[in-house]
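Removed from the display is one protein chain of the complex; every other protein chain stays in position.
Going in written order, the chains are labelled A, B and C, and every chain counts its residues from 1.
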Amino acid sequence: MQYDVLIGEHTRKVVVQRAGAAWTVAVDGTVFDVDAARVDGATLSLLVGQRGVAGPSRSVPAVVVSGKMPGALAVHVNGRQLPVTISESGRARRRGAAAAGAGPQRLTAPMPGKVVRVLVAPGDDVEAGQGLVVVEAMKMENELRAAKAGRVVSVSVIEGQSVDAGAVLAVVE
Amino acid sequence: MQYDVLIGEHTRKVVVQRAGAAWTVAVDGTVFDVDAARVDGATLSLLVGQRGVAGPSRSVPAVVVSGKMPGALAVHVNGRQLPVTISESGRARRRGAAAAGAGPQRLTAPMPGKVVRVLVAPGDDVEAGQGLVVVEAMKMENELRAAKAGRVVSVSVIEGQSVDAGAVLAVVE
Amino acid sequence: MPVTKVLIANRGEIAVRVIRACRDLGIATVAVYSECDRAALHVRMADEAWPVGPNPPRESYLRIDTLIDVAQKSGADAVHPGYGFLAENEDFARACRDAGLTFIGPSAEAIELMGSKTAARQAAIAAGVPVVPGTETPLDASVTDAEVLRMAEGIGYPLMLKAVAGGGGKGMRMVSSPADLPGALRAARSEAGSAFGDSAVYLERRIMHPRHIEVQLLGDHHGTVVAFVERECSIQRRHQKVIEESPSLAVPVDLRRRITSAAASVARQVGYTNAGTIEYLLDEDGSFYFLEMNTRLQVEHPVTEMVSGVDLVHWQIRIARGERLTLDPEAVIVPRGHAIECRIYAEDPDNNFLPSPGRILKLRVPHGPGVRDDSGATEGLEVPIFYDPMISKLIAWGDDRTQALARMRRALREYEVHGIKTTLPFFRWALDDPDFLAGRFDTTFIDQKLASRAGAPFDTGPANDETLAAIAAALHQVLGGQTAERGPTAPVAPPSRWRQQARAEASR
Partner (left out) sequence: MPVTKVLIANRGEIAVRVIRACRDLGIATVAVYSECDRAALHVRMADEAWPVGPNPPRESYLRIDTLIDVAQKSGADAVHPGYGFLAENEDFARACRDAGLTFIGPSAEAIELMGSKTAARQAAIAAGVPVVPGTETPLDASVTDAEVLRMAEGIGYPLMLKAVAGGGGKGMRMVSSPADLPGALRAARSEAGSAFGDSAVYLERRIMHPRHIEVQLLGDHHGTVVAFVERECSIQRRHQKVIEESPSLAVPVDLRRRITSAAASVARQVGYTNAGTIEYLLDEDGSFYFLEMNTRLQVEHPVTEMVSGVDLVHWQIRIARGERLTLDPEAVIVPRGHAIECRIYAEDPDNNFLPSPGRILKLRVPHGPGVRDDSGATEGLEVPIFYDPMISKLIAWGDDRTQALARMRRALREYEVHGIKTTLPFFRWALDDPDFLAGRFDTTFIDQKLASRAGAPFDTGPANDETLAAIAAALHQVLGGQTAERGPTAPVAPPSRWRQQARAEASR
């Protein structure tokens, strides 16, 4: 099996082949010997060895939780949560682009709450990381920021307004 | 919905009816108000009140695990494990009889192991609880006993023999 | 006063904590729940559970009338308020008393008195305990800027503006020069007004590099007050404690004697009963100032339990029953080893600590020697958006601080929460910080560190991790893992989709 695996910005070519009871997994050409065992539907116990370096002995417990979108996984290794988009080779690039949030940036509310401050107006130029809207939820004020620089094309909420999870608050282009 | 629920020897008629967001559950005619919430596929949080006695406030966490046979459940309440056989009304009696182990009693091995002693021979009369065969597993000798009095009609193993889980060791009639 | 059946007017881990204490003492428990908490752990663990209203606290956990009504319907003879919600509300304490219910906490009068920061300051002064120089009377809207400026001169700059009814950093402003005072005053008053319904503020000298040190105490109804070895609570983010430990590296034995006996005298001064805590600012020169008194059981009480061997909730109940304190005051100021606590929140440290509500799909809690987990979370549970997002308090004990830290690091590594983001990566980072390990910190420590990191991700590691993740993802597909761990209750689509997107964007 061959997969395109998108993590962050970088898509990796992953080729998986049976090798007796274990597996040979090539990631962008680097070959690993992997012994894999399931603990439950989401939990894997991997023993990983790099070809020619050592036997498959490094213990890597992994938990793989599926997201909403097809191919979207949250993979937990070494205590880290890595969002992964996986697809059989050939069909990754487009989904990858989408996941990477190209095009206009729609700032949405992470959870239901109340808009306590709107910090920008349409037409403003904003820096990456600049605060756009402050939403109060869970007894705390949360400043929602621009993920990238651009110009505010629209602001769809006013101060004091209640918003649902996922509601678009502003759009930056 | 109406169910026949077999626990131990006694089959109960259980009638479940919606009552707004909660339920009315009659068990052999005794009516309970029950508020039920799911925690996961096996875990329920029940709030139980007896009609006319109190509101549905007694907290009863229950875990229901399905067995191999249709309708066979293991129900955990108050730290107890109760084997339950449930069916929609009318079809319970026969399965109930089966579960209650009527007819000849086939003594089977609970787990793979080695027969270290055979304590009876065909033709012997045995009491309920009398040891029939000793199987060694998990580094311990386990005496398998007759569940009810009767006569040994056959012994299908010899000392020293290895047996698989579920293997018939002896039959008592 | 009989305590045979306790209504717990709270939720989450502290409700679970109180249920466990009641179990230990053979006392029946009554839980209460808002709509979204119907299947919460405290509801499942209690003997009884009663609904108290919709999700917003004001309509459920803060409804005194409903709570009293449920207490009486359920036949409870006592009420434990936990912390937060109504724990420091004198009206609730009074309502319980009027309804013939034993309130497991201090008297309504003590709550009221110490609830006013200025009154509390006066009590401390009367007890001969130093306070931070400042104004002794509330400055409500009627006090003009000019008058406030005059008072400020007497105290000196920099100084702090604080809400009289305040807490949690709300209505708090630092003022470094007279010019800034009027604006800061306006801001602090309006913030205080909206947060506490009381816009009155007061002035206090600003201690530049203070540690936050506090002393737990217990008082019975027979005049006995016992003070415990101090807690070090300087590790705060935005004025919220995130890591607490006991004892403090900054408190030598002689200072410990002084701050504990000072705490006890404040408590005696106001005839305090049950559990309470005196908070101090500790200056670099070793001088300490009374800050305020918390008239409740505190979130961080377990670190004191671990080093004293005393179950504080057991004693809250026994004191409420009228029992005499039999603890040896000399013994409980001598720490047995060292304890540390991390407050694990459903927040995304890599996203400006944004709340991360949602469904816990998988949960693996650490165990083993020296590790304690006080939590209200279970697999399958939804972390609601309406309440404090703390899901667990992880506590580690060691024979000394080094061992306690090592065990905490081990436990943080074992801890797994899937489905939502938590502050676990933040703590893994903090427990490797050389200044923290060396005990070189004050209350500004975390905010400064965070500023200097400029948003660098906590959830980080060798690039190799991404390779391993790629391998895991591919084999998960090959081995046919479950396509979703979702249970029968509502999925967490919006937050998770949002997080996914945010992460992807952040990684640009």
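Criterion: contacts are C-beta pairs under 8 Å (C-beta built on N, C-alpha and C of every residue); 3 or more make two chains touch, one makes a residue touch a chain.
Here the structure is a predicted model, which means the values were calculated and not measured.
For the chain that does not appear, the touching partners among the shown chains are A, B, C. Only one of C:G84, C:P247, C:G276 or C:P302 touches the chain withheld from this view, namely C:P302.
One of C:H367, C:R440 or C:R453 touches the chain omitted from the figure, and that residue is C:H367.
Panel shows subunit B; residues 1, 3, 5, 7-10, 12, 14, 16, 23, 25, 27, 30, 32, 34, 36, 38, 41-44, 46, 48, 60, 62-69, 72-84, 86, 99-101, 105, 108-113, 129, 137-140, 142-145, 147-148, 164-166 of it touch the chain omitted from the view.
Taking the whole complex into account, subunit C touches the unshown chain at residues 16-17, 20-21, 23-26, 45, 302, 305, 309-311, 314, 336-337, 364-365, 367-375, 378, 399, 403, 406-407, 409-410, 413-414, 479-480, 488. Those residues of subunit A that touch the chain absent from the view are 35, 37-41, 43, 45, 47, 55, 57-59, 61.
Operating definition for what follows: only the chains that are shown with their structure count from here on.
Comparing mean CA positions across the assembly, the chain most remote from subunit C is B.
Note on chain placement: the centre of subunit B and the centre of subunit C lie 47 Å apart, centres being C-alpha means. As a whole-number value, the distance joining the C-alpha centres of subunit A and subunit C reads 32 Å. Among the residues of subunit C, none is in touch with two or more other chains.
Looking at subunit A, no residue sits in touch with two or more other chains.
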